[in-house]
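A single protein chain has been omitted; all remaining protein chains appear in their positions.
We just call them A and B in the order they show up, numbering each chain from 1.
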Amino acid sequence: MLEIAGVHKAFGPVPVLRGIDLQVDTHEVVAVIGPSGCGKSTLLRCVNLLEPIDAGAIRLDGVDVSAPGAPADPVRRRVGIVFQSFNLFPHMTVLGNVTLAPRKVLGQSVDQARHSARALLDRFGLADRAGEYPDRLSGGQQQRVAIVRALAMEPDIMLFDEVTSALDPELVGEVLDVVRELKDAGLTMLLATHEMAFARDVATRVAFLDAGVVLEEGPPEQVLGEPREPRTRQFLQRVVASGRL
Amino acid sequence: MTVGGAPVAVPVAGPVVDAGRRAYLRRRARRDVLVATVSTLAFFAAVGWAVTRTPGWPRVQETFFSGADFRVSAPDVARAFWLNVRIFLVAEPAILVLALVVALLRGLQAPILLPLRVVSAVFTDVFRGIPTLLLVYLFGFGIPALRISGLTTSALVWGTVALVLSYSAYVAEVYRAGIDSVHPSQRAAARSLGLTGLQTTRYVVLPQAIRRVVPPLLNDFVSLQKDTALVAVLGPIEALRQAGIYASFNFNYTSYIVAALLFIGLTIPLARFTDWLLARQRRRQAAGAVV
Partner (left out) sequence: MRPRHHRTAAAALACGALLLAACGTDDGATTTPTSSGSPAADDCAKDKLRLVTPGVLTIGTDKPAYPPYFVDDDPSNGKGFESGVAYGVAERLAFTKDQVKWVVVPFNSSYAPGKKNFDFDINQISITPERQKVVDFSKGYYDVSQAVVALKGSKGAAAKTLADLKGLKLGAQVGTTSLKYLQDVVQPTTKASVFDDTNGAKQSLQNGQLDAIVVDLPTAFYVTAAEIDNSVIVGQFPAEAGSEQFGLLFEKGNPLVTCVNLALDELIAAKRLQALADEYLGSGAGVPTFR
């Protein structure tokens, strides 16, 4: 469904993505891992066109959506994204956050949007939080709301940009449970993550990003268990040492 | 915990209360209130005593705080104050809207809209740079002097227009500061959901921006309330002018005190209302206790 072909992206003189090739088929869960600064977040932001790419193409169902001049809004309706820092709208309640885009972009009525929103919130254990403002929720709850907000648009593919990195360890679990559930429901997902155990558990494929290219790619047992590339091994050793495997 | 193999409920201790400590803290609080009250009273009594002992005080009291002149001038000044209120009620909404337009124009990115960005910047520079009083003269006397047919020559209308233009320039910058203070990640999140640029501005950025700049906006409101007096130079009789008329005929300034009290009377409720709005916002939205 999603094809990233030869994508290059530089910020000023600094190249971040130097030719990324990656594919995500329908119902697949692809985890992108790699050291800080390797371009994981940038890659995801290029996929939903928050960042324009310098060269290459991003294709959704075969259509090049990254072509210069192509409208971005239709793409963003189909591609959901959840950020590391949740980015909930602080001036709206949880319900408001979730129903805003369905009402304004999809044209749903207030009742319709609220009904669907409550169903989603209920599914992820947030029903009693619907009337609260985001600042009153814990980090884990906020991130789950962010996920629900993106899901409310019924995207074809969901991007998760290090969604547990800003959370306390006890709260990480509840968010990962959500992702697991979404996988079981068959949602196509592309995740950037530090949580190796989680990647091994949930991903159908893992891609190791290093210095702007996909250095190694394959099933999680292979990339995480018996990596071919020395740099992959190096990276994983560091991760093990810091206790995050 | 188990007793004889079966689990037993452990009584949970409630909050610990030390009666002695509580009593001490209560006494301390009472003493603090007493000291604060006495200190305030003593301070103002001392100031009042010092002022009323000055040699010129009786004259000043007659001239500024004369009960008889207060009673005589108050009705006319109060009636004239209604003009200030009306100017304010018309000008303030106009300013809020025009300033928002100017602020938003400034933020337009599309190249074809560059002329609008330039207009907005020039507007702000010109109308902030020229003193408000000068603008009142220019519009109130200057525009009618052009004798453009179909255009009103009313000094009141053009004076109010001058106030609106002058204040819109300031308020536009306040809005811009508010808009800039909203983190770009908010815009990113909104766009990612598929909202258009306009929808993002309207539903996500502006509500947050405006909430943040309520205090400086209030500052400008209060300033405007007083600047309504500037239209007096064009002829209309507003509170300060009416006070001046009384003063010049009776050689007594008490009418100005009447006007001052009226102006303060208008400002204080507005300030308290804004405080209430902000407190309510903090209560609903902020996490936990407000420190």
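Brief remarks on what is shown
Convention: a contact is a pair of C-beta atoms (placed from the backbone, for glycine too) under 8 Å apart; a residue touches a chain by one contact, two chains touch by 3 or more.
Note that this is a predicted model, so its numbers are computed, not measured.
The shown chains contacted by the absent chain are B, with contact judged over the whole complex. Checked against the hidden chain, the listed residues B:T153, B:N219 or B:T274 yield one contact partner: B:T153.
Contact with the chain that does not appear here is found for just one residue of B:A74, B:L135 or B:A247, B:A247. By the touch definition given at the top, chain B reaches the unshown chain through residues 27, 31, 34-35, 38, 41-42, 45-46, 48-49, 52-53, 55-60, 62-63, 141, 144-145, 147, 153-155, 232-237, 241, 244-245, 247-253.
Just so we're on the same page, only the chains that are shown with their structure count from here on.
Inter-chain centre distance (chain A to chain B, centres taken as mean C-alpha positions): 44 Å. The touching residues of chain A, when paired with chain B in their complex, are 45, 48, 50, 72-74, 76-77, 79-81, 83, 85, 87-91, 100-101, 104-105, 133, 135-136, 149-150, 153.
Residues of chain B that touch chain A in their complex: 185-186, 188-196, 199, 203-204, 207-208, 211, 284-288.
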